[in-house]
Each structure stands twice: as structure tokens, then as C-alpha cells.
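Only a single protein chain was left out; the remaining protein chains are all shown in position.
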Amino acid sequence: MTSLSRALRAGTMLAAIAVTLGSAHADTTLTVWDWKSGDPTTQPYYEAVKKDFEAAHPGVTVKYVMQPHDQYYTLLGTAISAGQGPDVVLVHGGSQTKERTAALLKLDDKIADIKGRIAGWDEFTGADGGAYAVPISIQGFAVYYNKDLWQKAGLDPAKAPQNWAELKDICAKLKASGTTCFALGNKEGFGADFFLSAVAANGWTKAQQDAWTKGDLKWSSPEVKAIVEAWVETNKDGWYAEGANSTAKFMDEYESFERGENANTIGLISDVAHWKEFDEFLGADKVGVYVMPPVAGGDGSLKLPLAGGIGYGVTAFSPNKDLAVELAKSFADTPHMQIFFESAGAIPADTKVDTSKVESPSAKMILGWLADGVPLAHNNMATAETEEWHRQSQLLFTGETTVDKALARMDEVQAQAKKK
Amino acid sequence: MSASTSPVLPRAPRRRLLGDDPGRLGLLFVVPALALVIVFRIVPLIWGFGTSLTDYDGMSAARFVGIANYAALTRDPVFLDSIVNMLILLATLPVWIGLPMLLAILIHQGVPGGKLFRAVYFFPAVLSSVIVGAIFNMLLRYDGSFNAMLKALGFSAVDWLGNSSTALFSLIAVQLWATFGMSLLIFLAGLSTVPSDMLEAAKLDGAGLFGTWWHIVIPSIRPIIEFAAVVTTIGMLTSMFGLIYVLTAGGPGTSTTLPEFLIWLEQGRMNRPGYASAISMVLFALMAGLAFIQIRIMSRNASL
Partner (left out) sequence: MAAVEIRQKRALTLIALPMVLLALSCVYPVFFTINAALKTRKGFVLDRFGLASDPTLANFAQAWNQSRLSEYFTNSVVVTIGAVLTLLVVSSLAGYALAVLRFRGAKIVFTIILVSLMIPVQVVLVPFYRTMIALDLVNSRAGLVIAYTAFFLPFSVYLMTAFYARLPRELFEAAQIDGAGLVQVWWHIMLPMGKPALITLGILNTLYCWNDVLISLLVLQDERTLMVGIAALRGEYTTNVPLLAAGIVLAAAPIVIIYVIFQRQIVSGIAVGAVKG
């Protein structure tokens, strides 16, 4: 009997606890979803945006919700289909934005004042030509190299390759000196993405890049085939260490470069795998940077492949759209972008950011290339196409497929994804 | 709502009111469980089935497309590969059951250091798949310690996670290692119901160790074996995402892409909830079929 009443009391208490645990809401709260705000290197940037925005809009609270990146788009999809969730969302430029424009607010009539100052809009532009997010970073692929290892192989660290033949020669010399030429991680297929974009950048014409985006430039066309063949050939020629398929590009590949296990790596210019990080490990004077030459085609000029990196969009279901748009734009304010650049080392989307204080030689070179870039080919692939390329690129390495078979499959996926 | 959080605890004075009829009281006792399960699992399942018949993209209104998604599945090489991988995974089920059962019996029969083993075997289960993945990533990579050991023993190095022929088995082995502690615990609980005087009697009869196991221990924990088989099968098919994500990302090619991982890919990155639901329904049907067979094969002494 007593034990029963004890159980009863426990049960009632449990229910009472459960009932009182609900949460309360403040006046107006703008909820921002991202996968970066908790990172120590980006924290000063996020804090500045929040502080300034709340000061300018009394009664408004900015709340950052940092989601784990692996579940980000699953959660976003859930929120979108339920029509309830964040007001402002961080999105990747390219297909992740373009395939979600129906859930985002079109910003065209609200961004006239910042349009000229910010770069990288293309990646956040939907099929209807409207802008759906404000870019905050620029993504680009540059090849970083370890000058010490070049010297050891008898190469001149001041002489970057100008064409494919020179690059092949460099890799042959490095190999002869016992050094792996390129760091490569292709566990997720990212290594193949980077290779494709870097090699295509200066080999394809503007018209070809556009055709690629539309799905008119087929995988089996000579321009693309040359790159896929080069992917297989460079592997056969021993450019990479064994085990690329089990090496994560982030960060296994870059860590092996930082340990000095290989001489070159295709890196980024945003806030990871970039000059700042390599400088820290190898010494700023030991890190060099060049633009990947094309395997074929091009006019001999080498321009950095560039695109809008990540940006802030406003959800179509936000109850406070006007405020949310203000906030999204505030992320791209010049003073805020300045902090983003200085604390995280990310090349900002804002062209007005003062970068004159940078001392790193490689950062200086990259900044010099920004004015005149070429498209990032893999950014303009449909998601289904990207996923299949990840798989095929791995099978090309294990020898389970041939170039022709892989291209036939890619053609199929491309046609399905781009033409519908 | 409060009825579901605070379970129906019958009050003593009302005992007569509730009656002592096993039929009525039994029903009353399962109501909280049943209500929760129906509202949060069965209804969403039916909802998901509805979604699988549409071209829903999570944004625009869903359009009914009949069995188009299912038809597309039969032509999707990635999905077909994932099913093959799943069958390979399922073929390893006896190991997933046999190993923890063997260890549990040994501990139960008083292997030296049994108490220590019981505590230690549980460690991997406490660690999250992220750290397990990070560790095995480093052990199994081409220049990792496992290959270094093989080379020292005179074998040649293998790219365990980068070869289609070894990646899936490496993944399975790691997941088995990471979860056997849980099954071990379940078997230990089950073994506690084996009457100890039966074991004594067997010893008196001079039965050997294995004889005792085969004739007494194993038959008497049959419901637990059945339970473990069903639960392990489900776990194999639905909780390997974390490890796949960290260890292989589904590759090389499709060699470690399991339906569960594909659902995540289609639902999240590819943003095709309709198609993802169709895969989910196939996975659900396969699991239900398997569990049904398993329960059928085992002689049911649960007498339900």
C-alpha cells in the first residue's frame, strides 16, 4: 500500500515536472541557422553582427542556432516542409541554394544598395534570375605548395607551372626525389570535385562554362573527357599517395600537407584549408600558391576559379521578413566583413574590405587574382550529378570502371538532373 | 499529454473499481505504450507512405505520382547496390548474435575476470560513433597503424576503407566492435533467468561445458536470442549512419552505401523527400519481413 502511494507520488511529480518544462518566448526573436557561429575563429564576426543589429533594432533579439553540418540540410528540409523554423539561414552557393529557392525569399528589390559592393551573387541566383541569398564569402581553388620540398627536388620555388606539361614535369621531379606530388583525399569525392573545377577553370571558354551550367556540355564531350582522363592518368603516374579513396579531403588531406608529406594541394581561399592555416604549419615564407593550369585548351592565361561561397537567405515562411532581410544584409556589412576576414582569414564577398594589412605572401597573391576570376565548374553541377561524380571518381581509381563507362553514366545522370 | 508522460499508475483504493479482470486491466496497462507508439510512430509511418506516392520536394505542393517513385527505384543503380550491400550485411547476422552470446555465457559461467570484462566491453558502446569513426579512420587508413602491423608481419598493405572489396567488411567489423557490448548486456540479463539448479544438475550428470550450453543454457534463453536477433537486425539496418558518414561516406563508389545512408542523402542533400520516403518504405517492408521470418523460425515459447 505505502509503496503504491509512493509510486503514485513519483508519477504525479513526474507529470508536474513535465508540464512546467515548457519554454517561454521573448518579444521579437530572429532565429538564424548556421553551422559556423560557435567556431572560435568566426565568433568575433557573429558577435559583432548580433550586437550591432540589436543596438539598431531595440526589442529585437538575434538568436544563433548552430546546427551540426552533417544534419544541416535534413533539418532545414524538415523546417521548410513544416513551414516553421528559422528566419535567416546560411546556405552554400550553387545547387544547394538554387534547388531551394522556392523556400527562400526573393531579395532583388531589397539589395540594390549592396549589390555593387558584394561579389558572388551568381551562385545565389535562382532559375528565375532572382537573388535568394546575400553572399558573405568567396570560394576559390588555389594550389598551395611546400617550397622546401620543391627545393629538395631541385625545383625553383619561384617558378610556378604555366601549363600542364610543366606541371607534369614538376610532379615527375618530385616523385624522383621521393616526394608525393599532390595531397589527395577523395573519401567523400571532394578531391575529384576540386580537380575537375581547378583543371576546367582555364581550359573551358566562357561559352563552355555556360553550357556546362545548363547541362548542354555533356560529360562525354572532349572538353570534359580530357579532364576525366587526366584524373585517371595522374593517378597512374603516381601523383598521389596510395589510399586516396580512404582519405578525407577535410582534413586528412590537408593535414598530410601540413605534415610535409606531400608537396602540393588544391586548397581553398575561404576560412578553412587556406593560406592562414598552411602558413601556421609550414611558415609563411615556405608556402607558395599558383593557379592550376588546364590539361588542354585555354588561351595561356591562368585565372583563379572563383564563386560565391556561402550566404544568408531569408525563409519564405518567416513572420518577420523585413527585419530578417535587414539582418541578412547586416552579415555583409563592410565592418562585419572586415572582422570575418581578419579573424577567420576568409576572403570576404565584400570588395570594400581593407586587405592591405595582410603580410602573408600567398594571401597577397590570392588577393591580386580576385578581380578577374573564372567559374568553379563543380559548383554548377546538379546535386545528383555531383553525388554520382563522387562515386565514379572513386571507381576510376579502384579500376572498377573505365573512363568511357563512367562518362556514359555521368551523361545519363546529367540529362536526368538538368533536363527533368 | 500528461497521461502519456505520467503512466497510468493504478491507485490501491480504486482496485475494485478497476477490477481484477486480467482482460480489462491488461488492456489498461498497455494503453500508454500503445497510444505513444500509434501517435508518434504508426501515424507518421502512414503519412510517410502517403509522401512516397508524391513528387514532394519539401517546398511546393506535393503532386500525386502513384508508384512512379517505386518504379524509379527499380532503375536506380545506387539503390540496387545499396540493397545488395544490405543483404551482405544481413548475412553476417550470426556473428552479431553469436559473439556477444558466447561472451555472455562465458561471463555468466564465471570466466576469470568476468566482472572486469563486463564493465570494459561496454566502453565502445558509450563512445559516440564520431569518435569511434575518427579512431578507426586513423587505424585503417593506408598509412595507418593496422597496415603498419601487417607490414611488420610480412603481409602487404591493404587500403581497407578505399577498396570496394574490403570497405563494407571493415565497416561491419567496426560497427560490430562498437555495439557488441549492448547485446552482451541483454544476454546477461536473459541468462539470469536460467535456473541455477539446472546447471548444478547438469554438472552432477557430468555434462561437459559445451553440452551444458547446448542442452540447457541456449534453449532456456531462446526468447532473448530471438529478441536480440530482431533488434540487432533492425539496428544493423537503421543505426549505422553515424559510422558510415565518418568512416567511408558511402564509398568507394556505392560499396558502403546502405539504404539508410541513401535515405539521408535523398532527404537532406538532394532534397527529395518523396523519393526518400519510397526508399524508407522499401526498407521498412524488408525489415518487417525479416523480423516476421525470424520470429517464425524461432519456436515461440513466449506463447503469444
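Order of writing sets the labels: A and B. Residues in every chain begin at 1.
Throughout what follows, contacts are C-beta pairs under 8 Å (C-beta built on N, C-alpha and C of every residue); 3 or more make two chains touch, one makes a residue touch a chain.
This is a predicted model, so every value here is computed, not measured.
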Residues in chain A touching the chain absent from view: 3-4, 7, 10-11, 14, 17-19, 21-23, 31, 35-36, 38-40, 63, 65-71, 74-75, 77-78, 81-82, 84-85, 249-251, 255, 258-259, 272-273, 280-281
Residues of chain B (touch criterion as defined above) contacting the omitted chain: 1, 4-10, 12, 15, 18, 20, 22-30, 32-34, 36-45, 47-48, 51, 58, 103, 106, 109-113, 115-128, 130-132, 134-135, 138, 145, 177, 181-182, 185-186, 188-190, 192-197, 203-204, 206-209, 220-221, 223-224, 226-227, 230-231, 234, 237-238, 260, 263-264, 267, 273, 276-277, 280-281, 283-284, 287-288, 291, 295, 301-304
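The working rule: only the chains that are shown with their structure count from here on.
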Parts of chain B lying in touch with chain A, wherever the complex brings them together: 2, 5-7, 9-12, 56-60, 77-78, 137, 140-143, 157, 159-164, 167, 245, 248-254, 264-265, 267-271, 273
Residue ranges of chain A touching chain B (in the complex, touch as defined): 1, 4-5, 7-8, 11-12, 14-15, 18-19, 70-74, 77, 80-81, 96, 99-100, 102-103, 187-189, 241-248, 252, 383-384, 387-388, 390-392, 394-395, 397-398, 400-401, 409
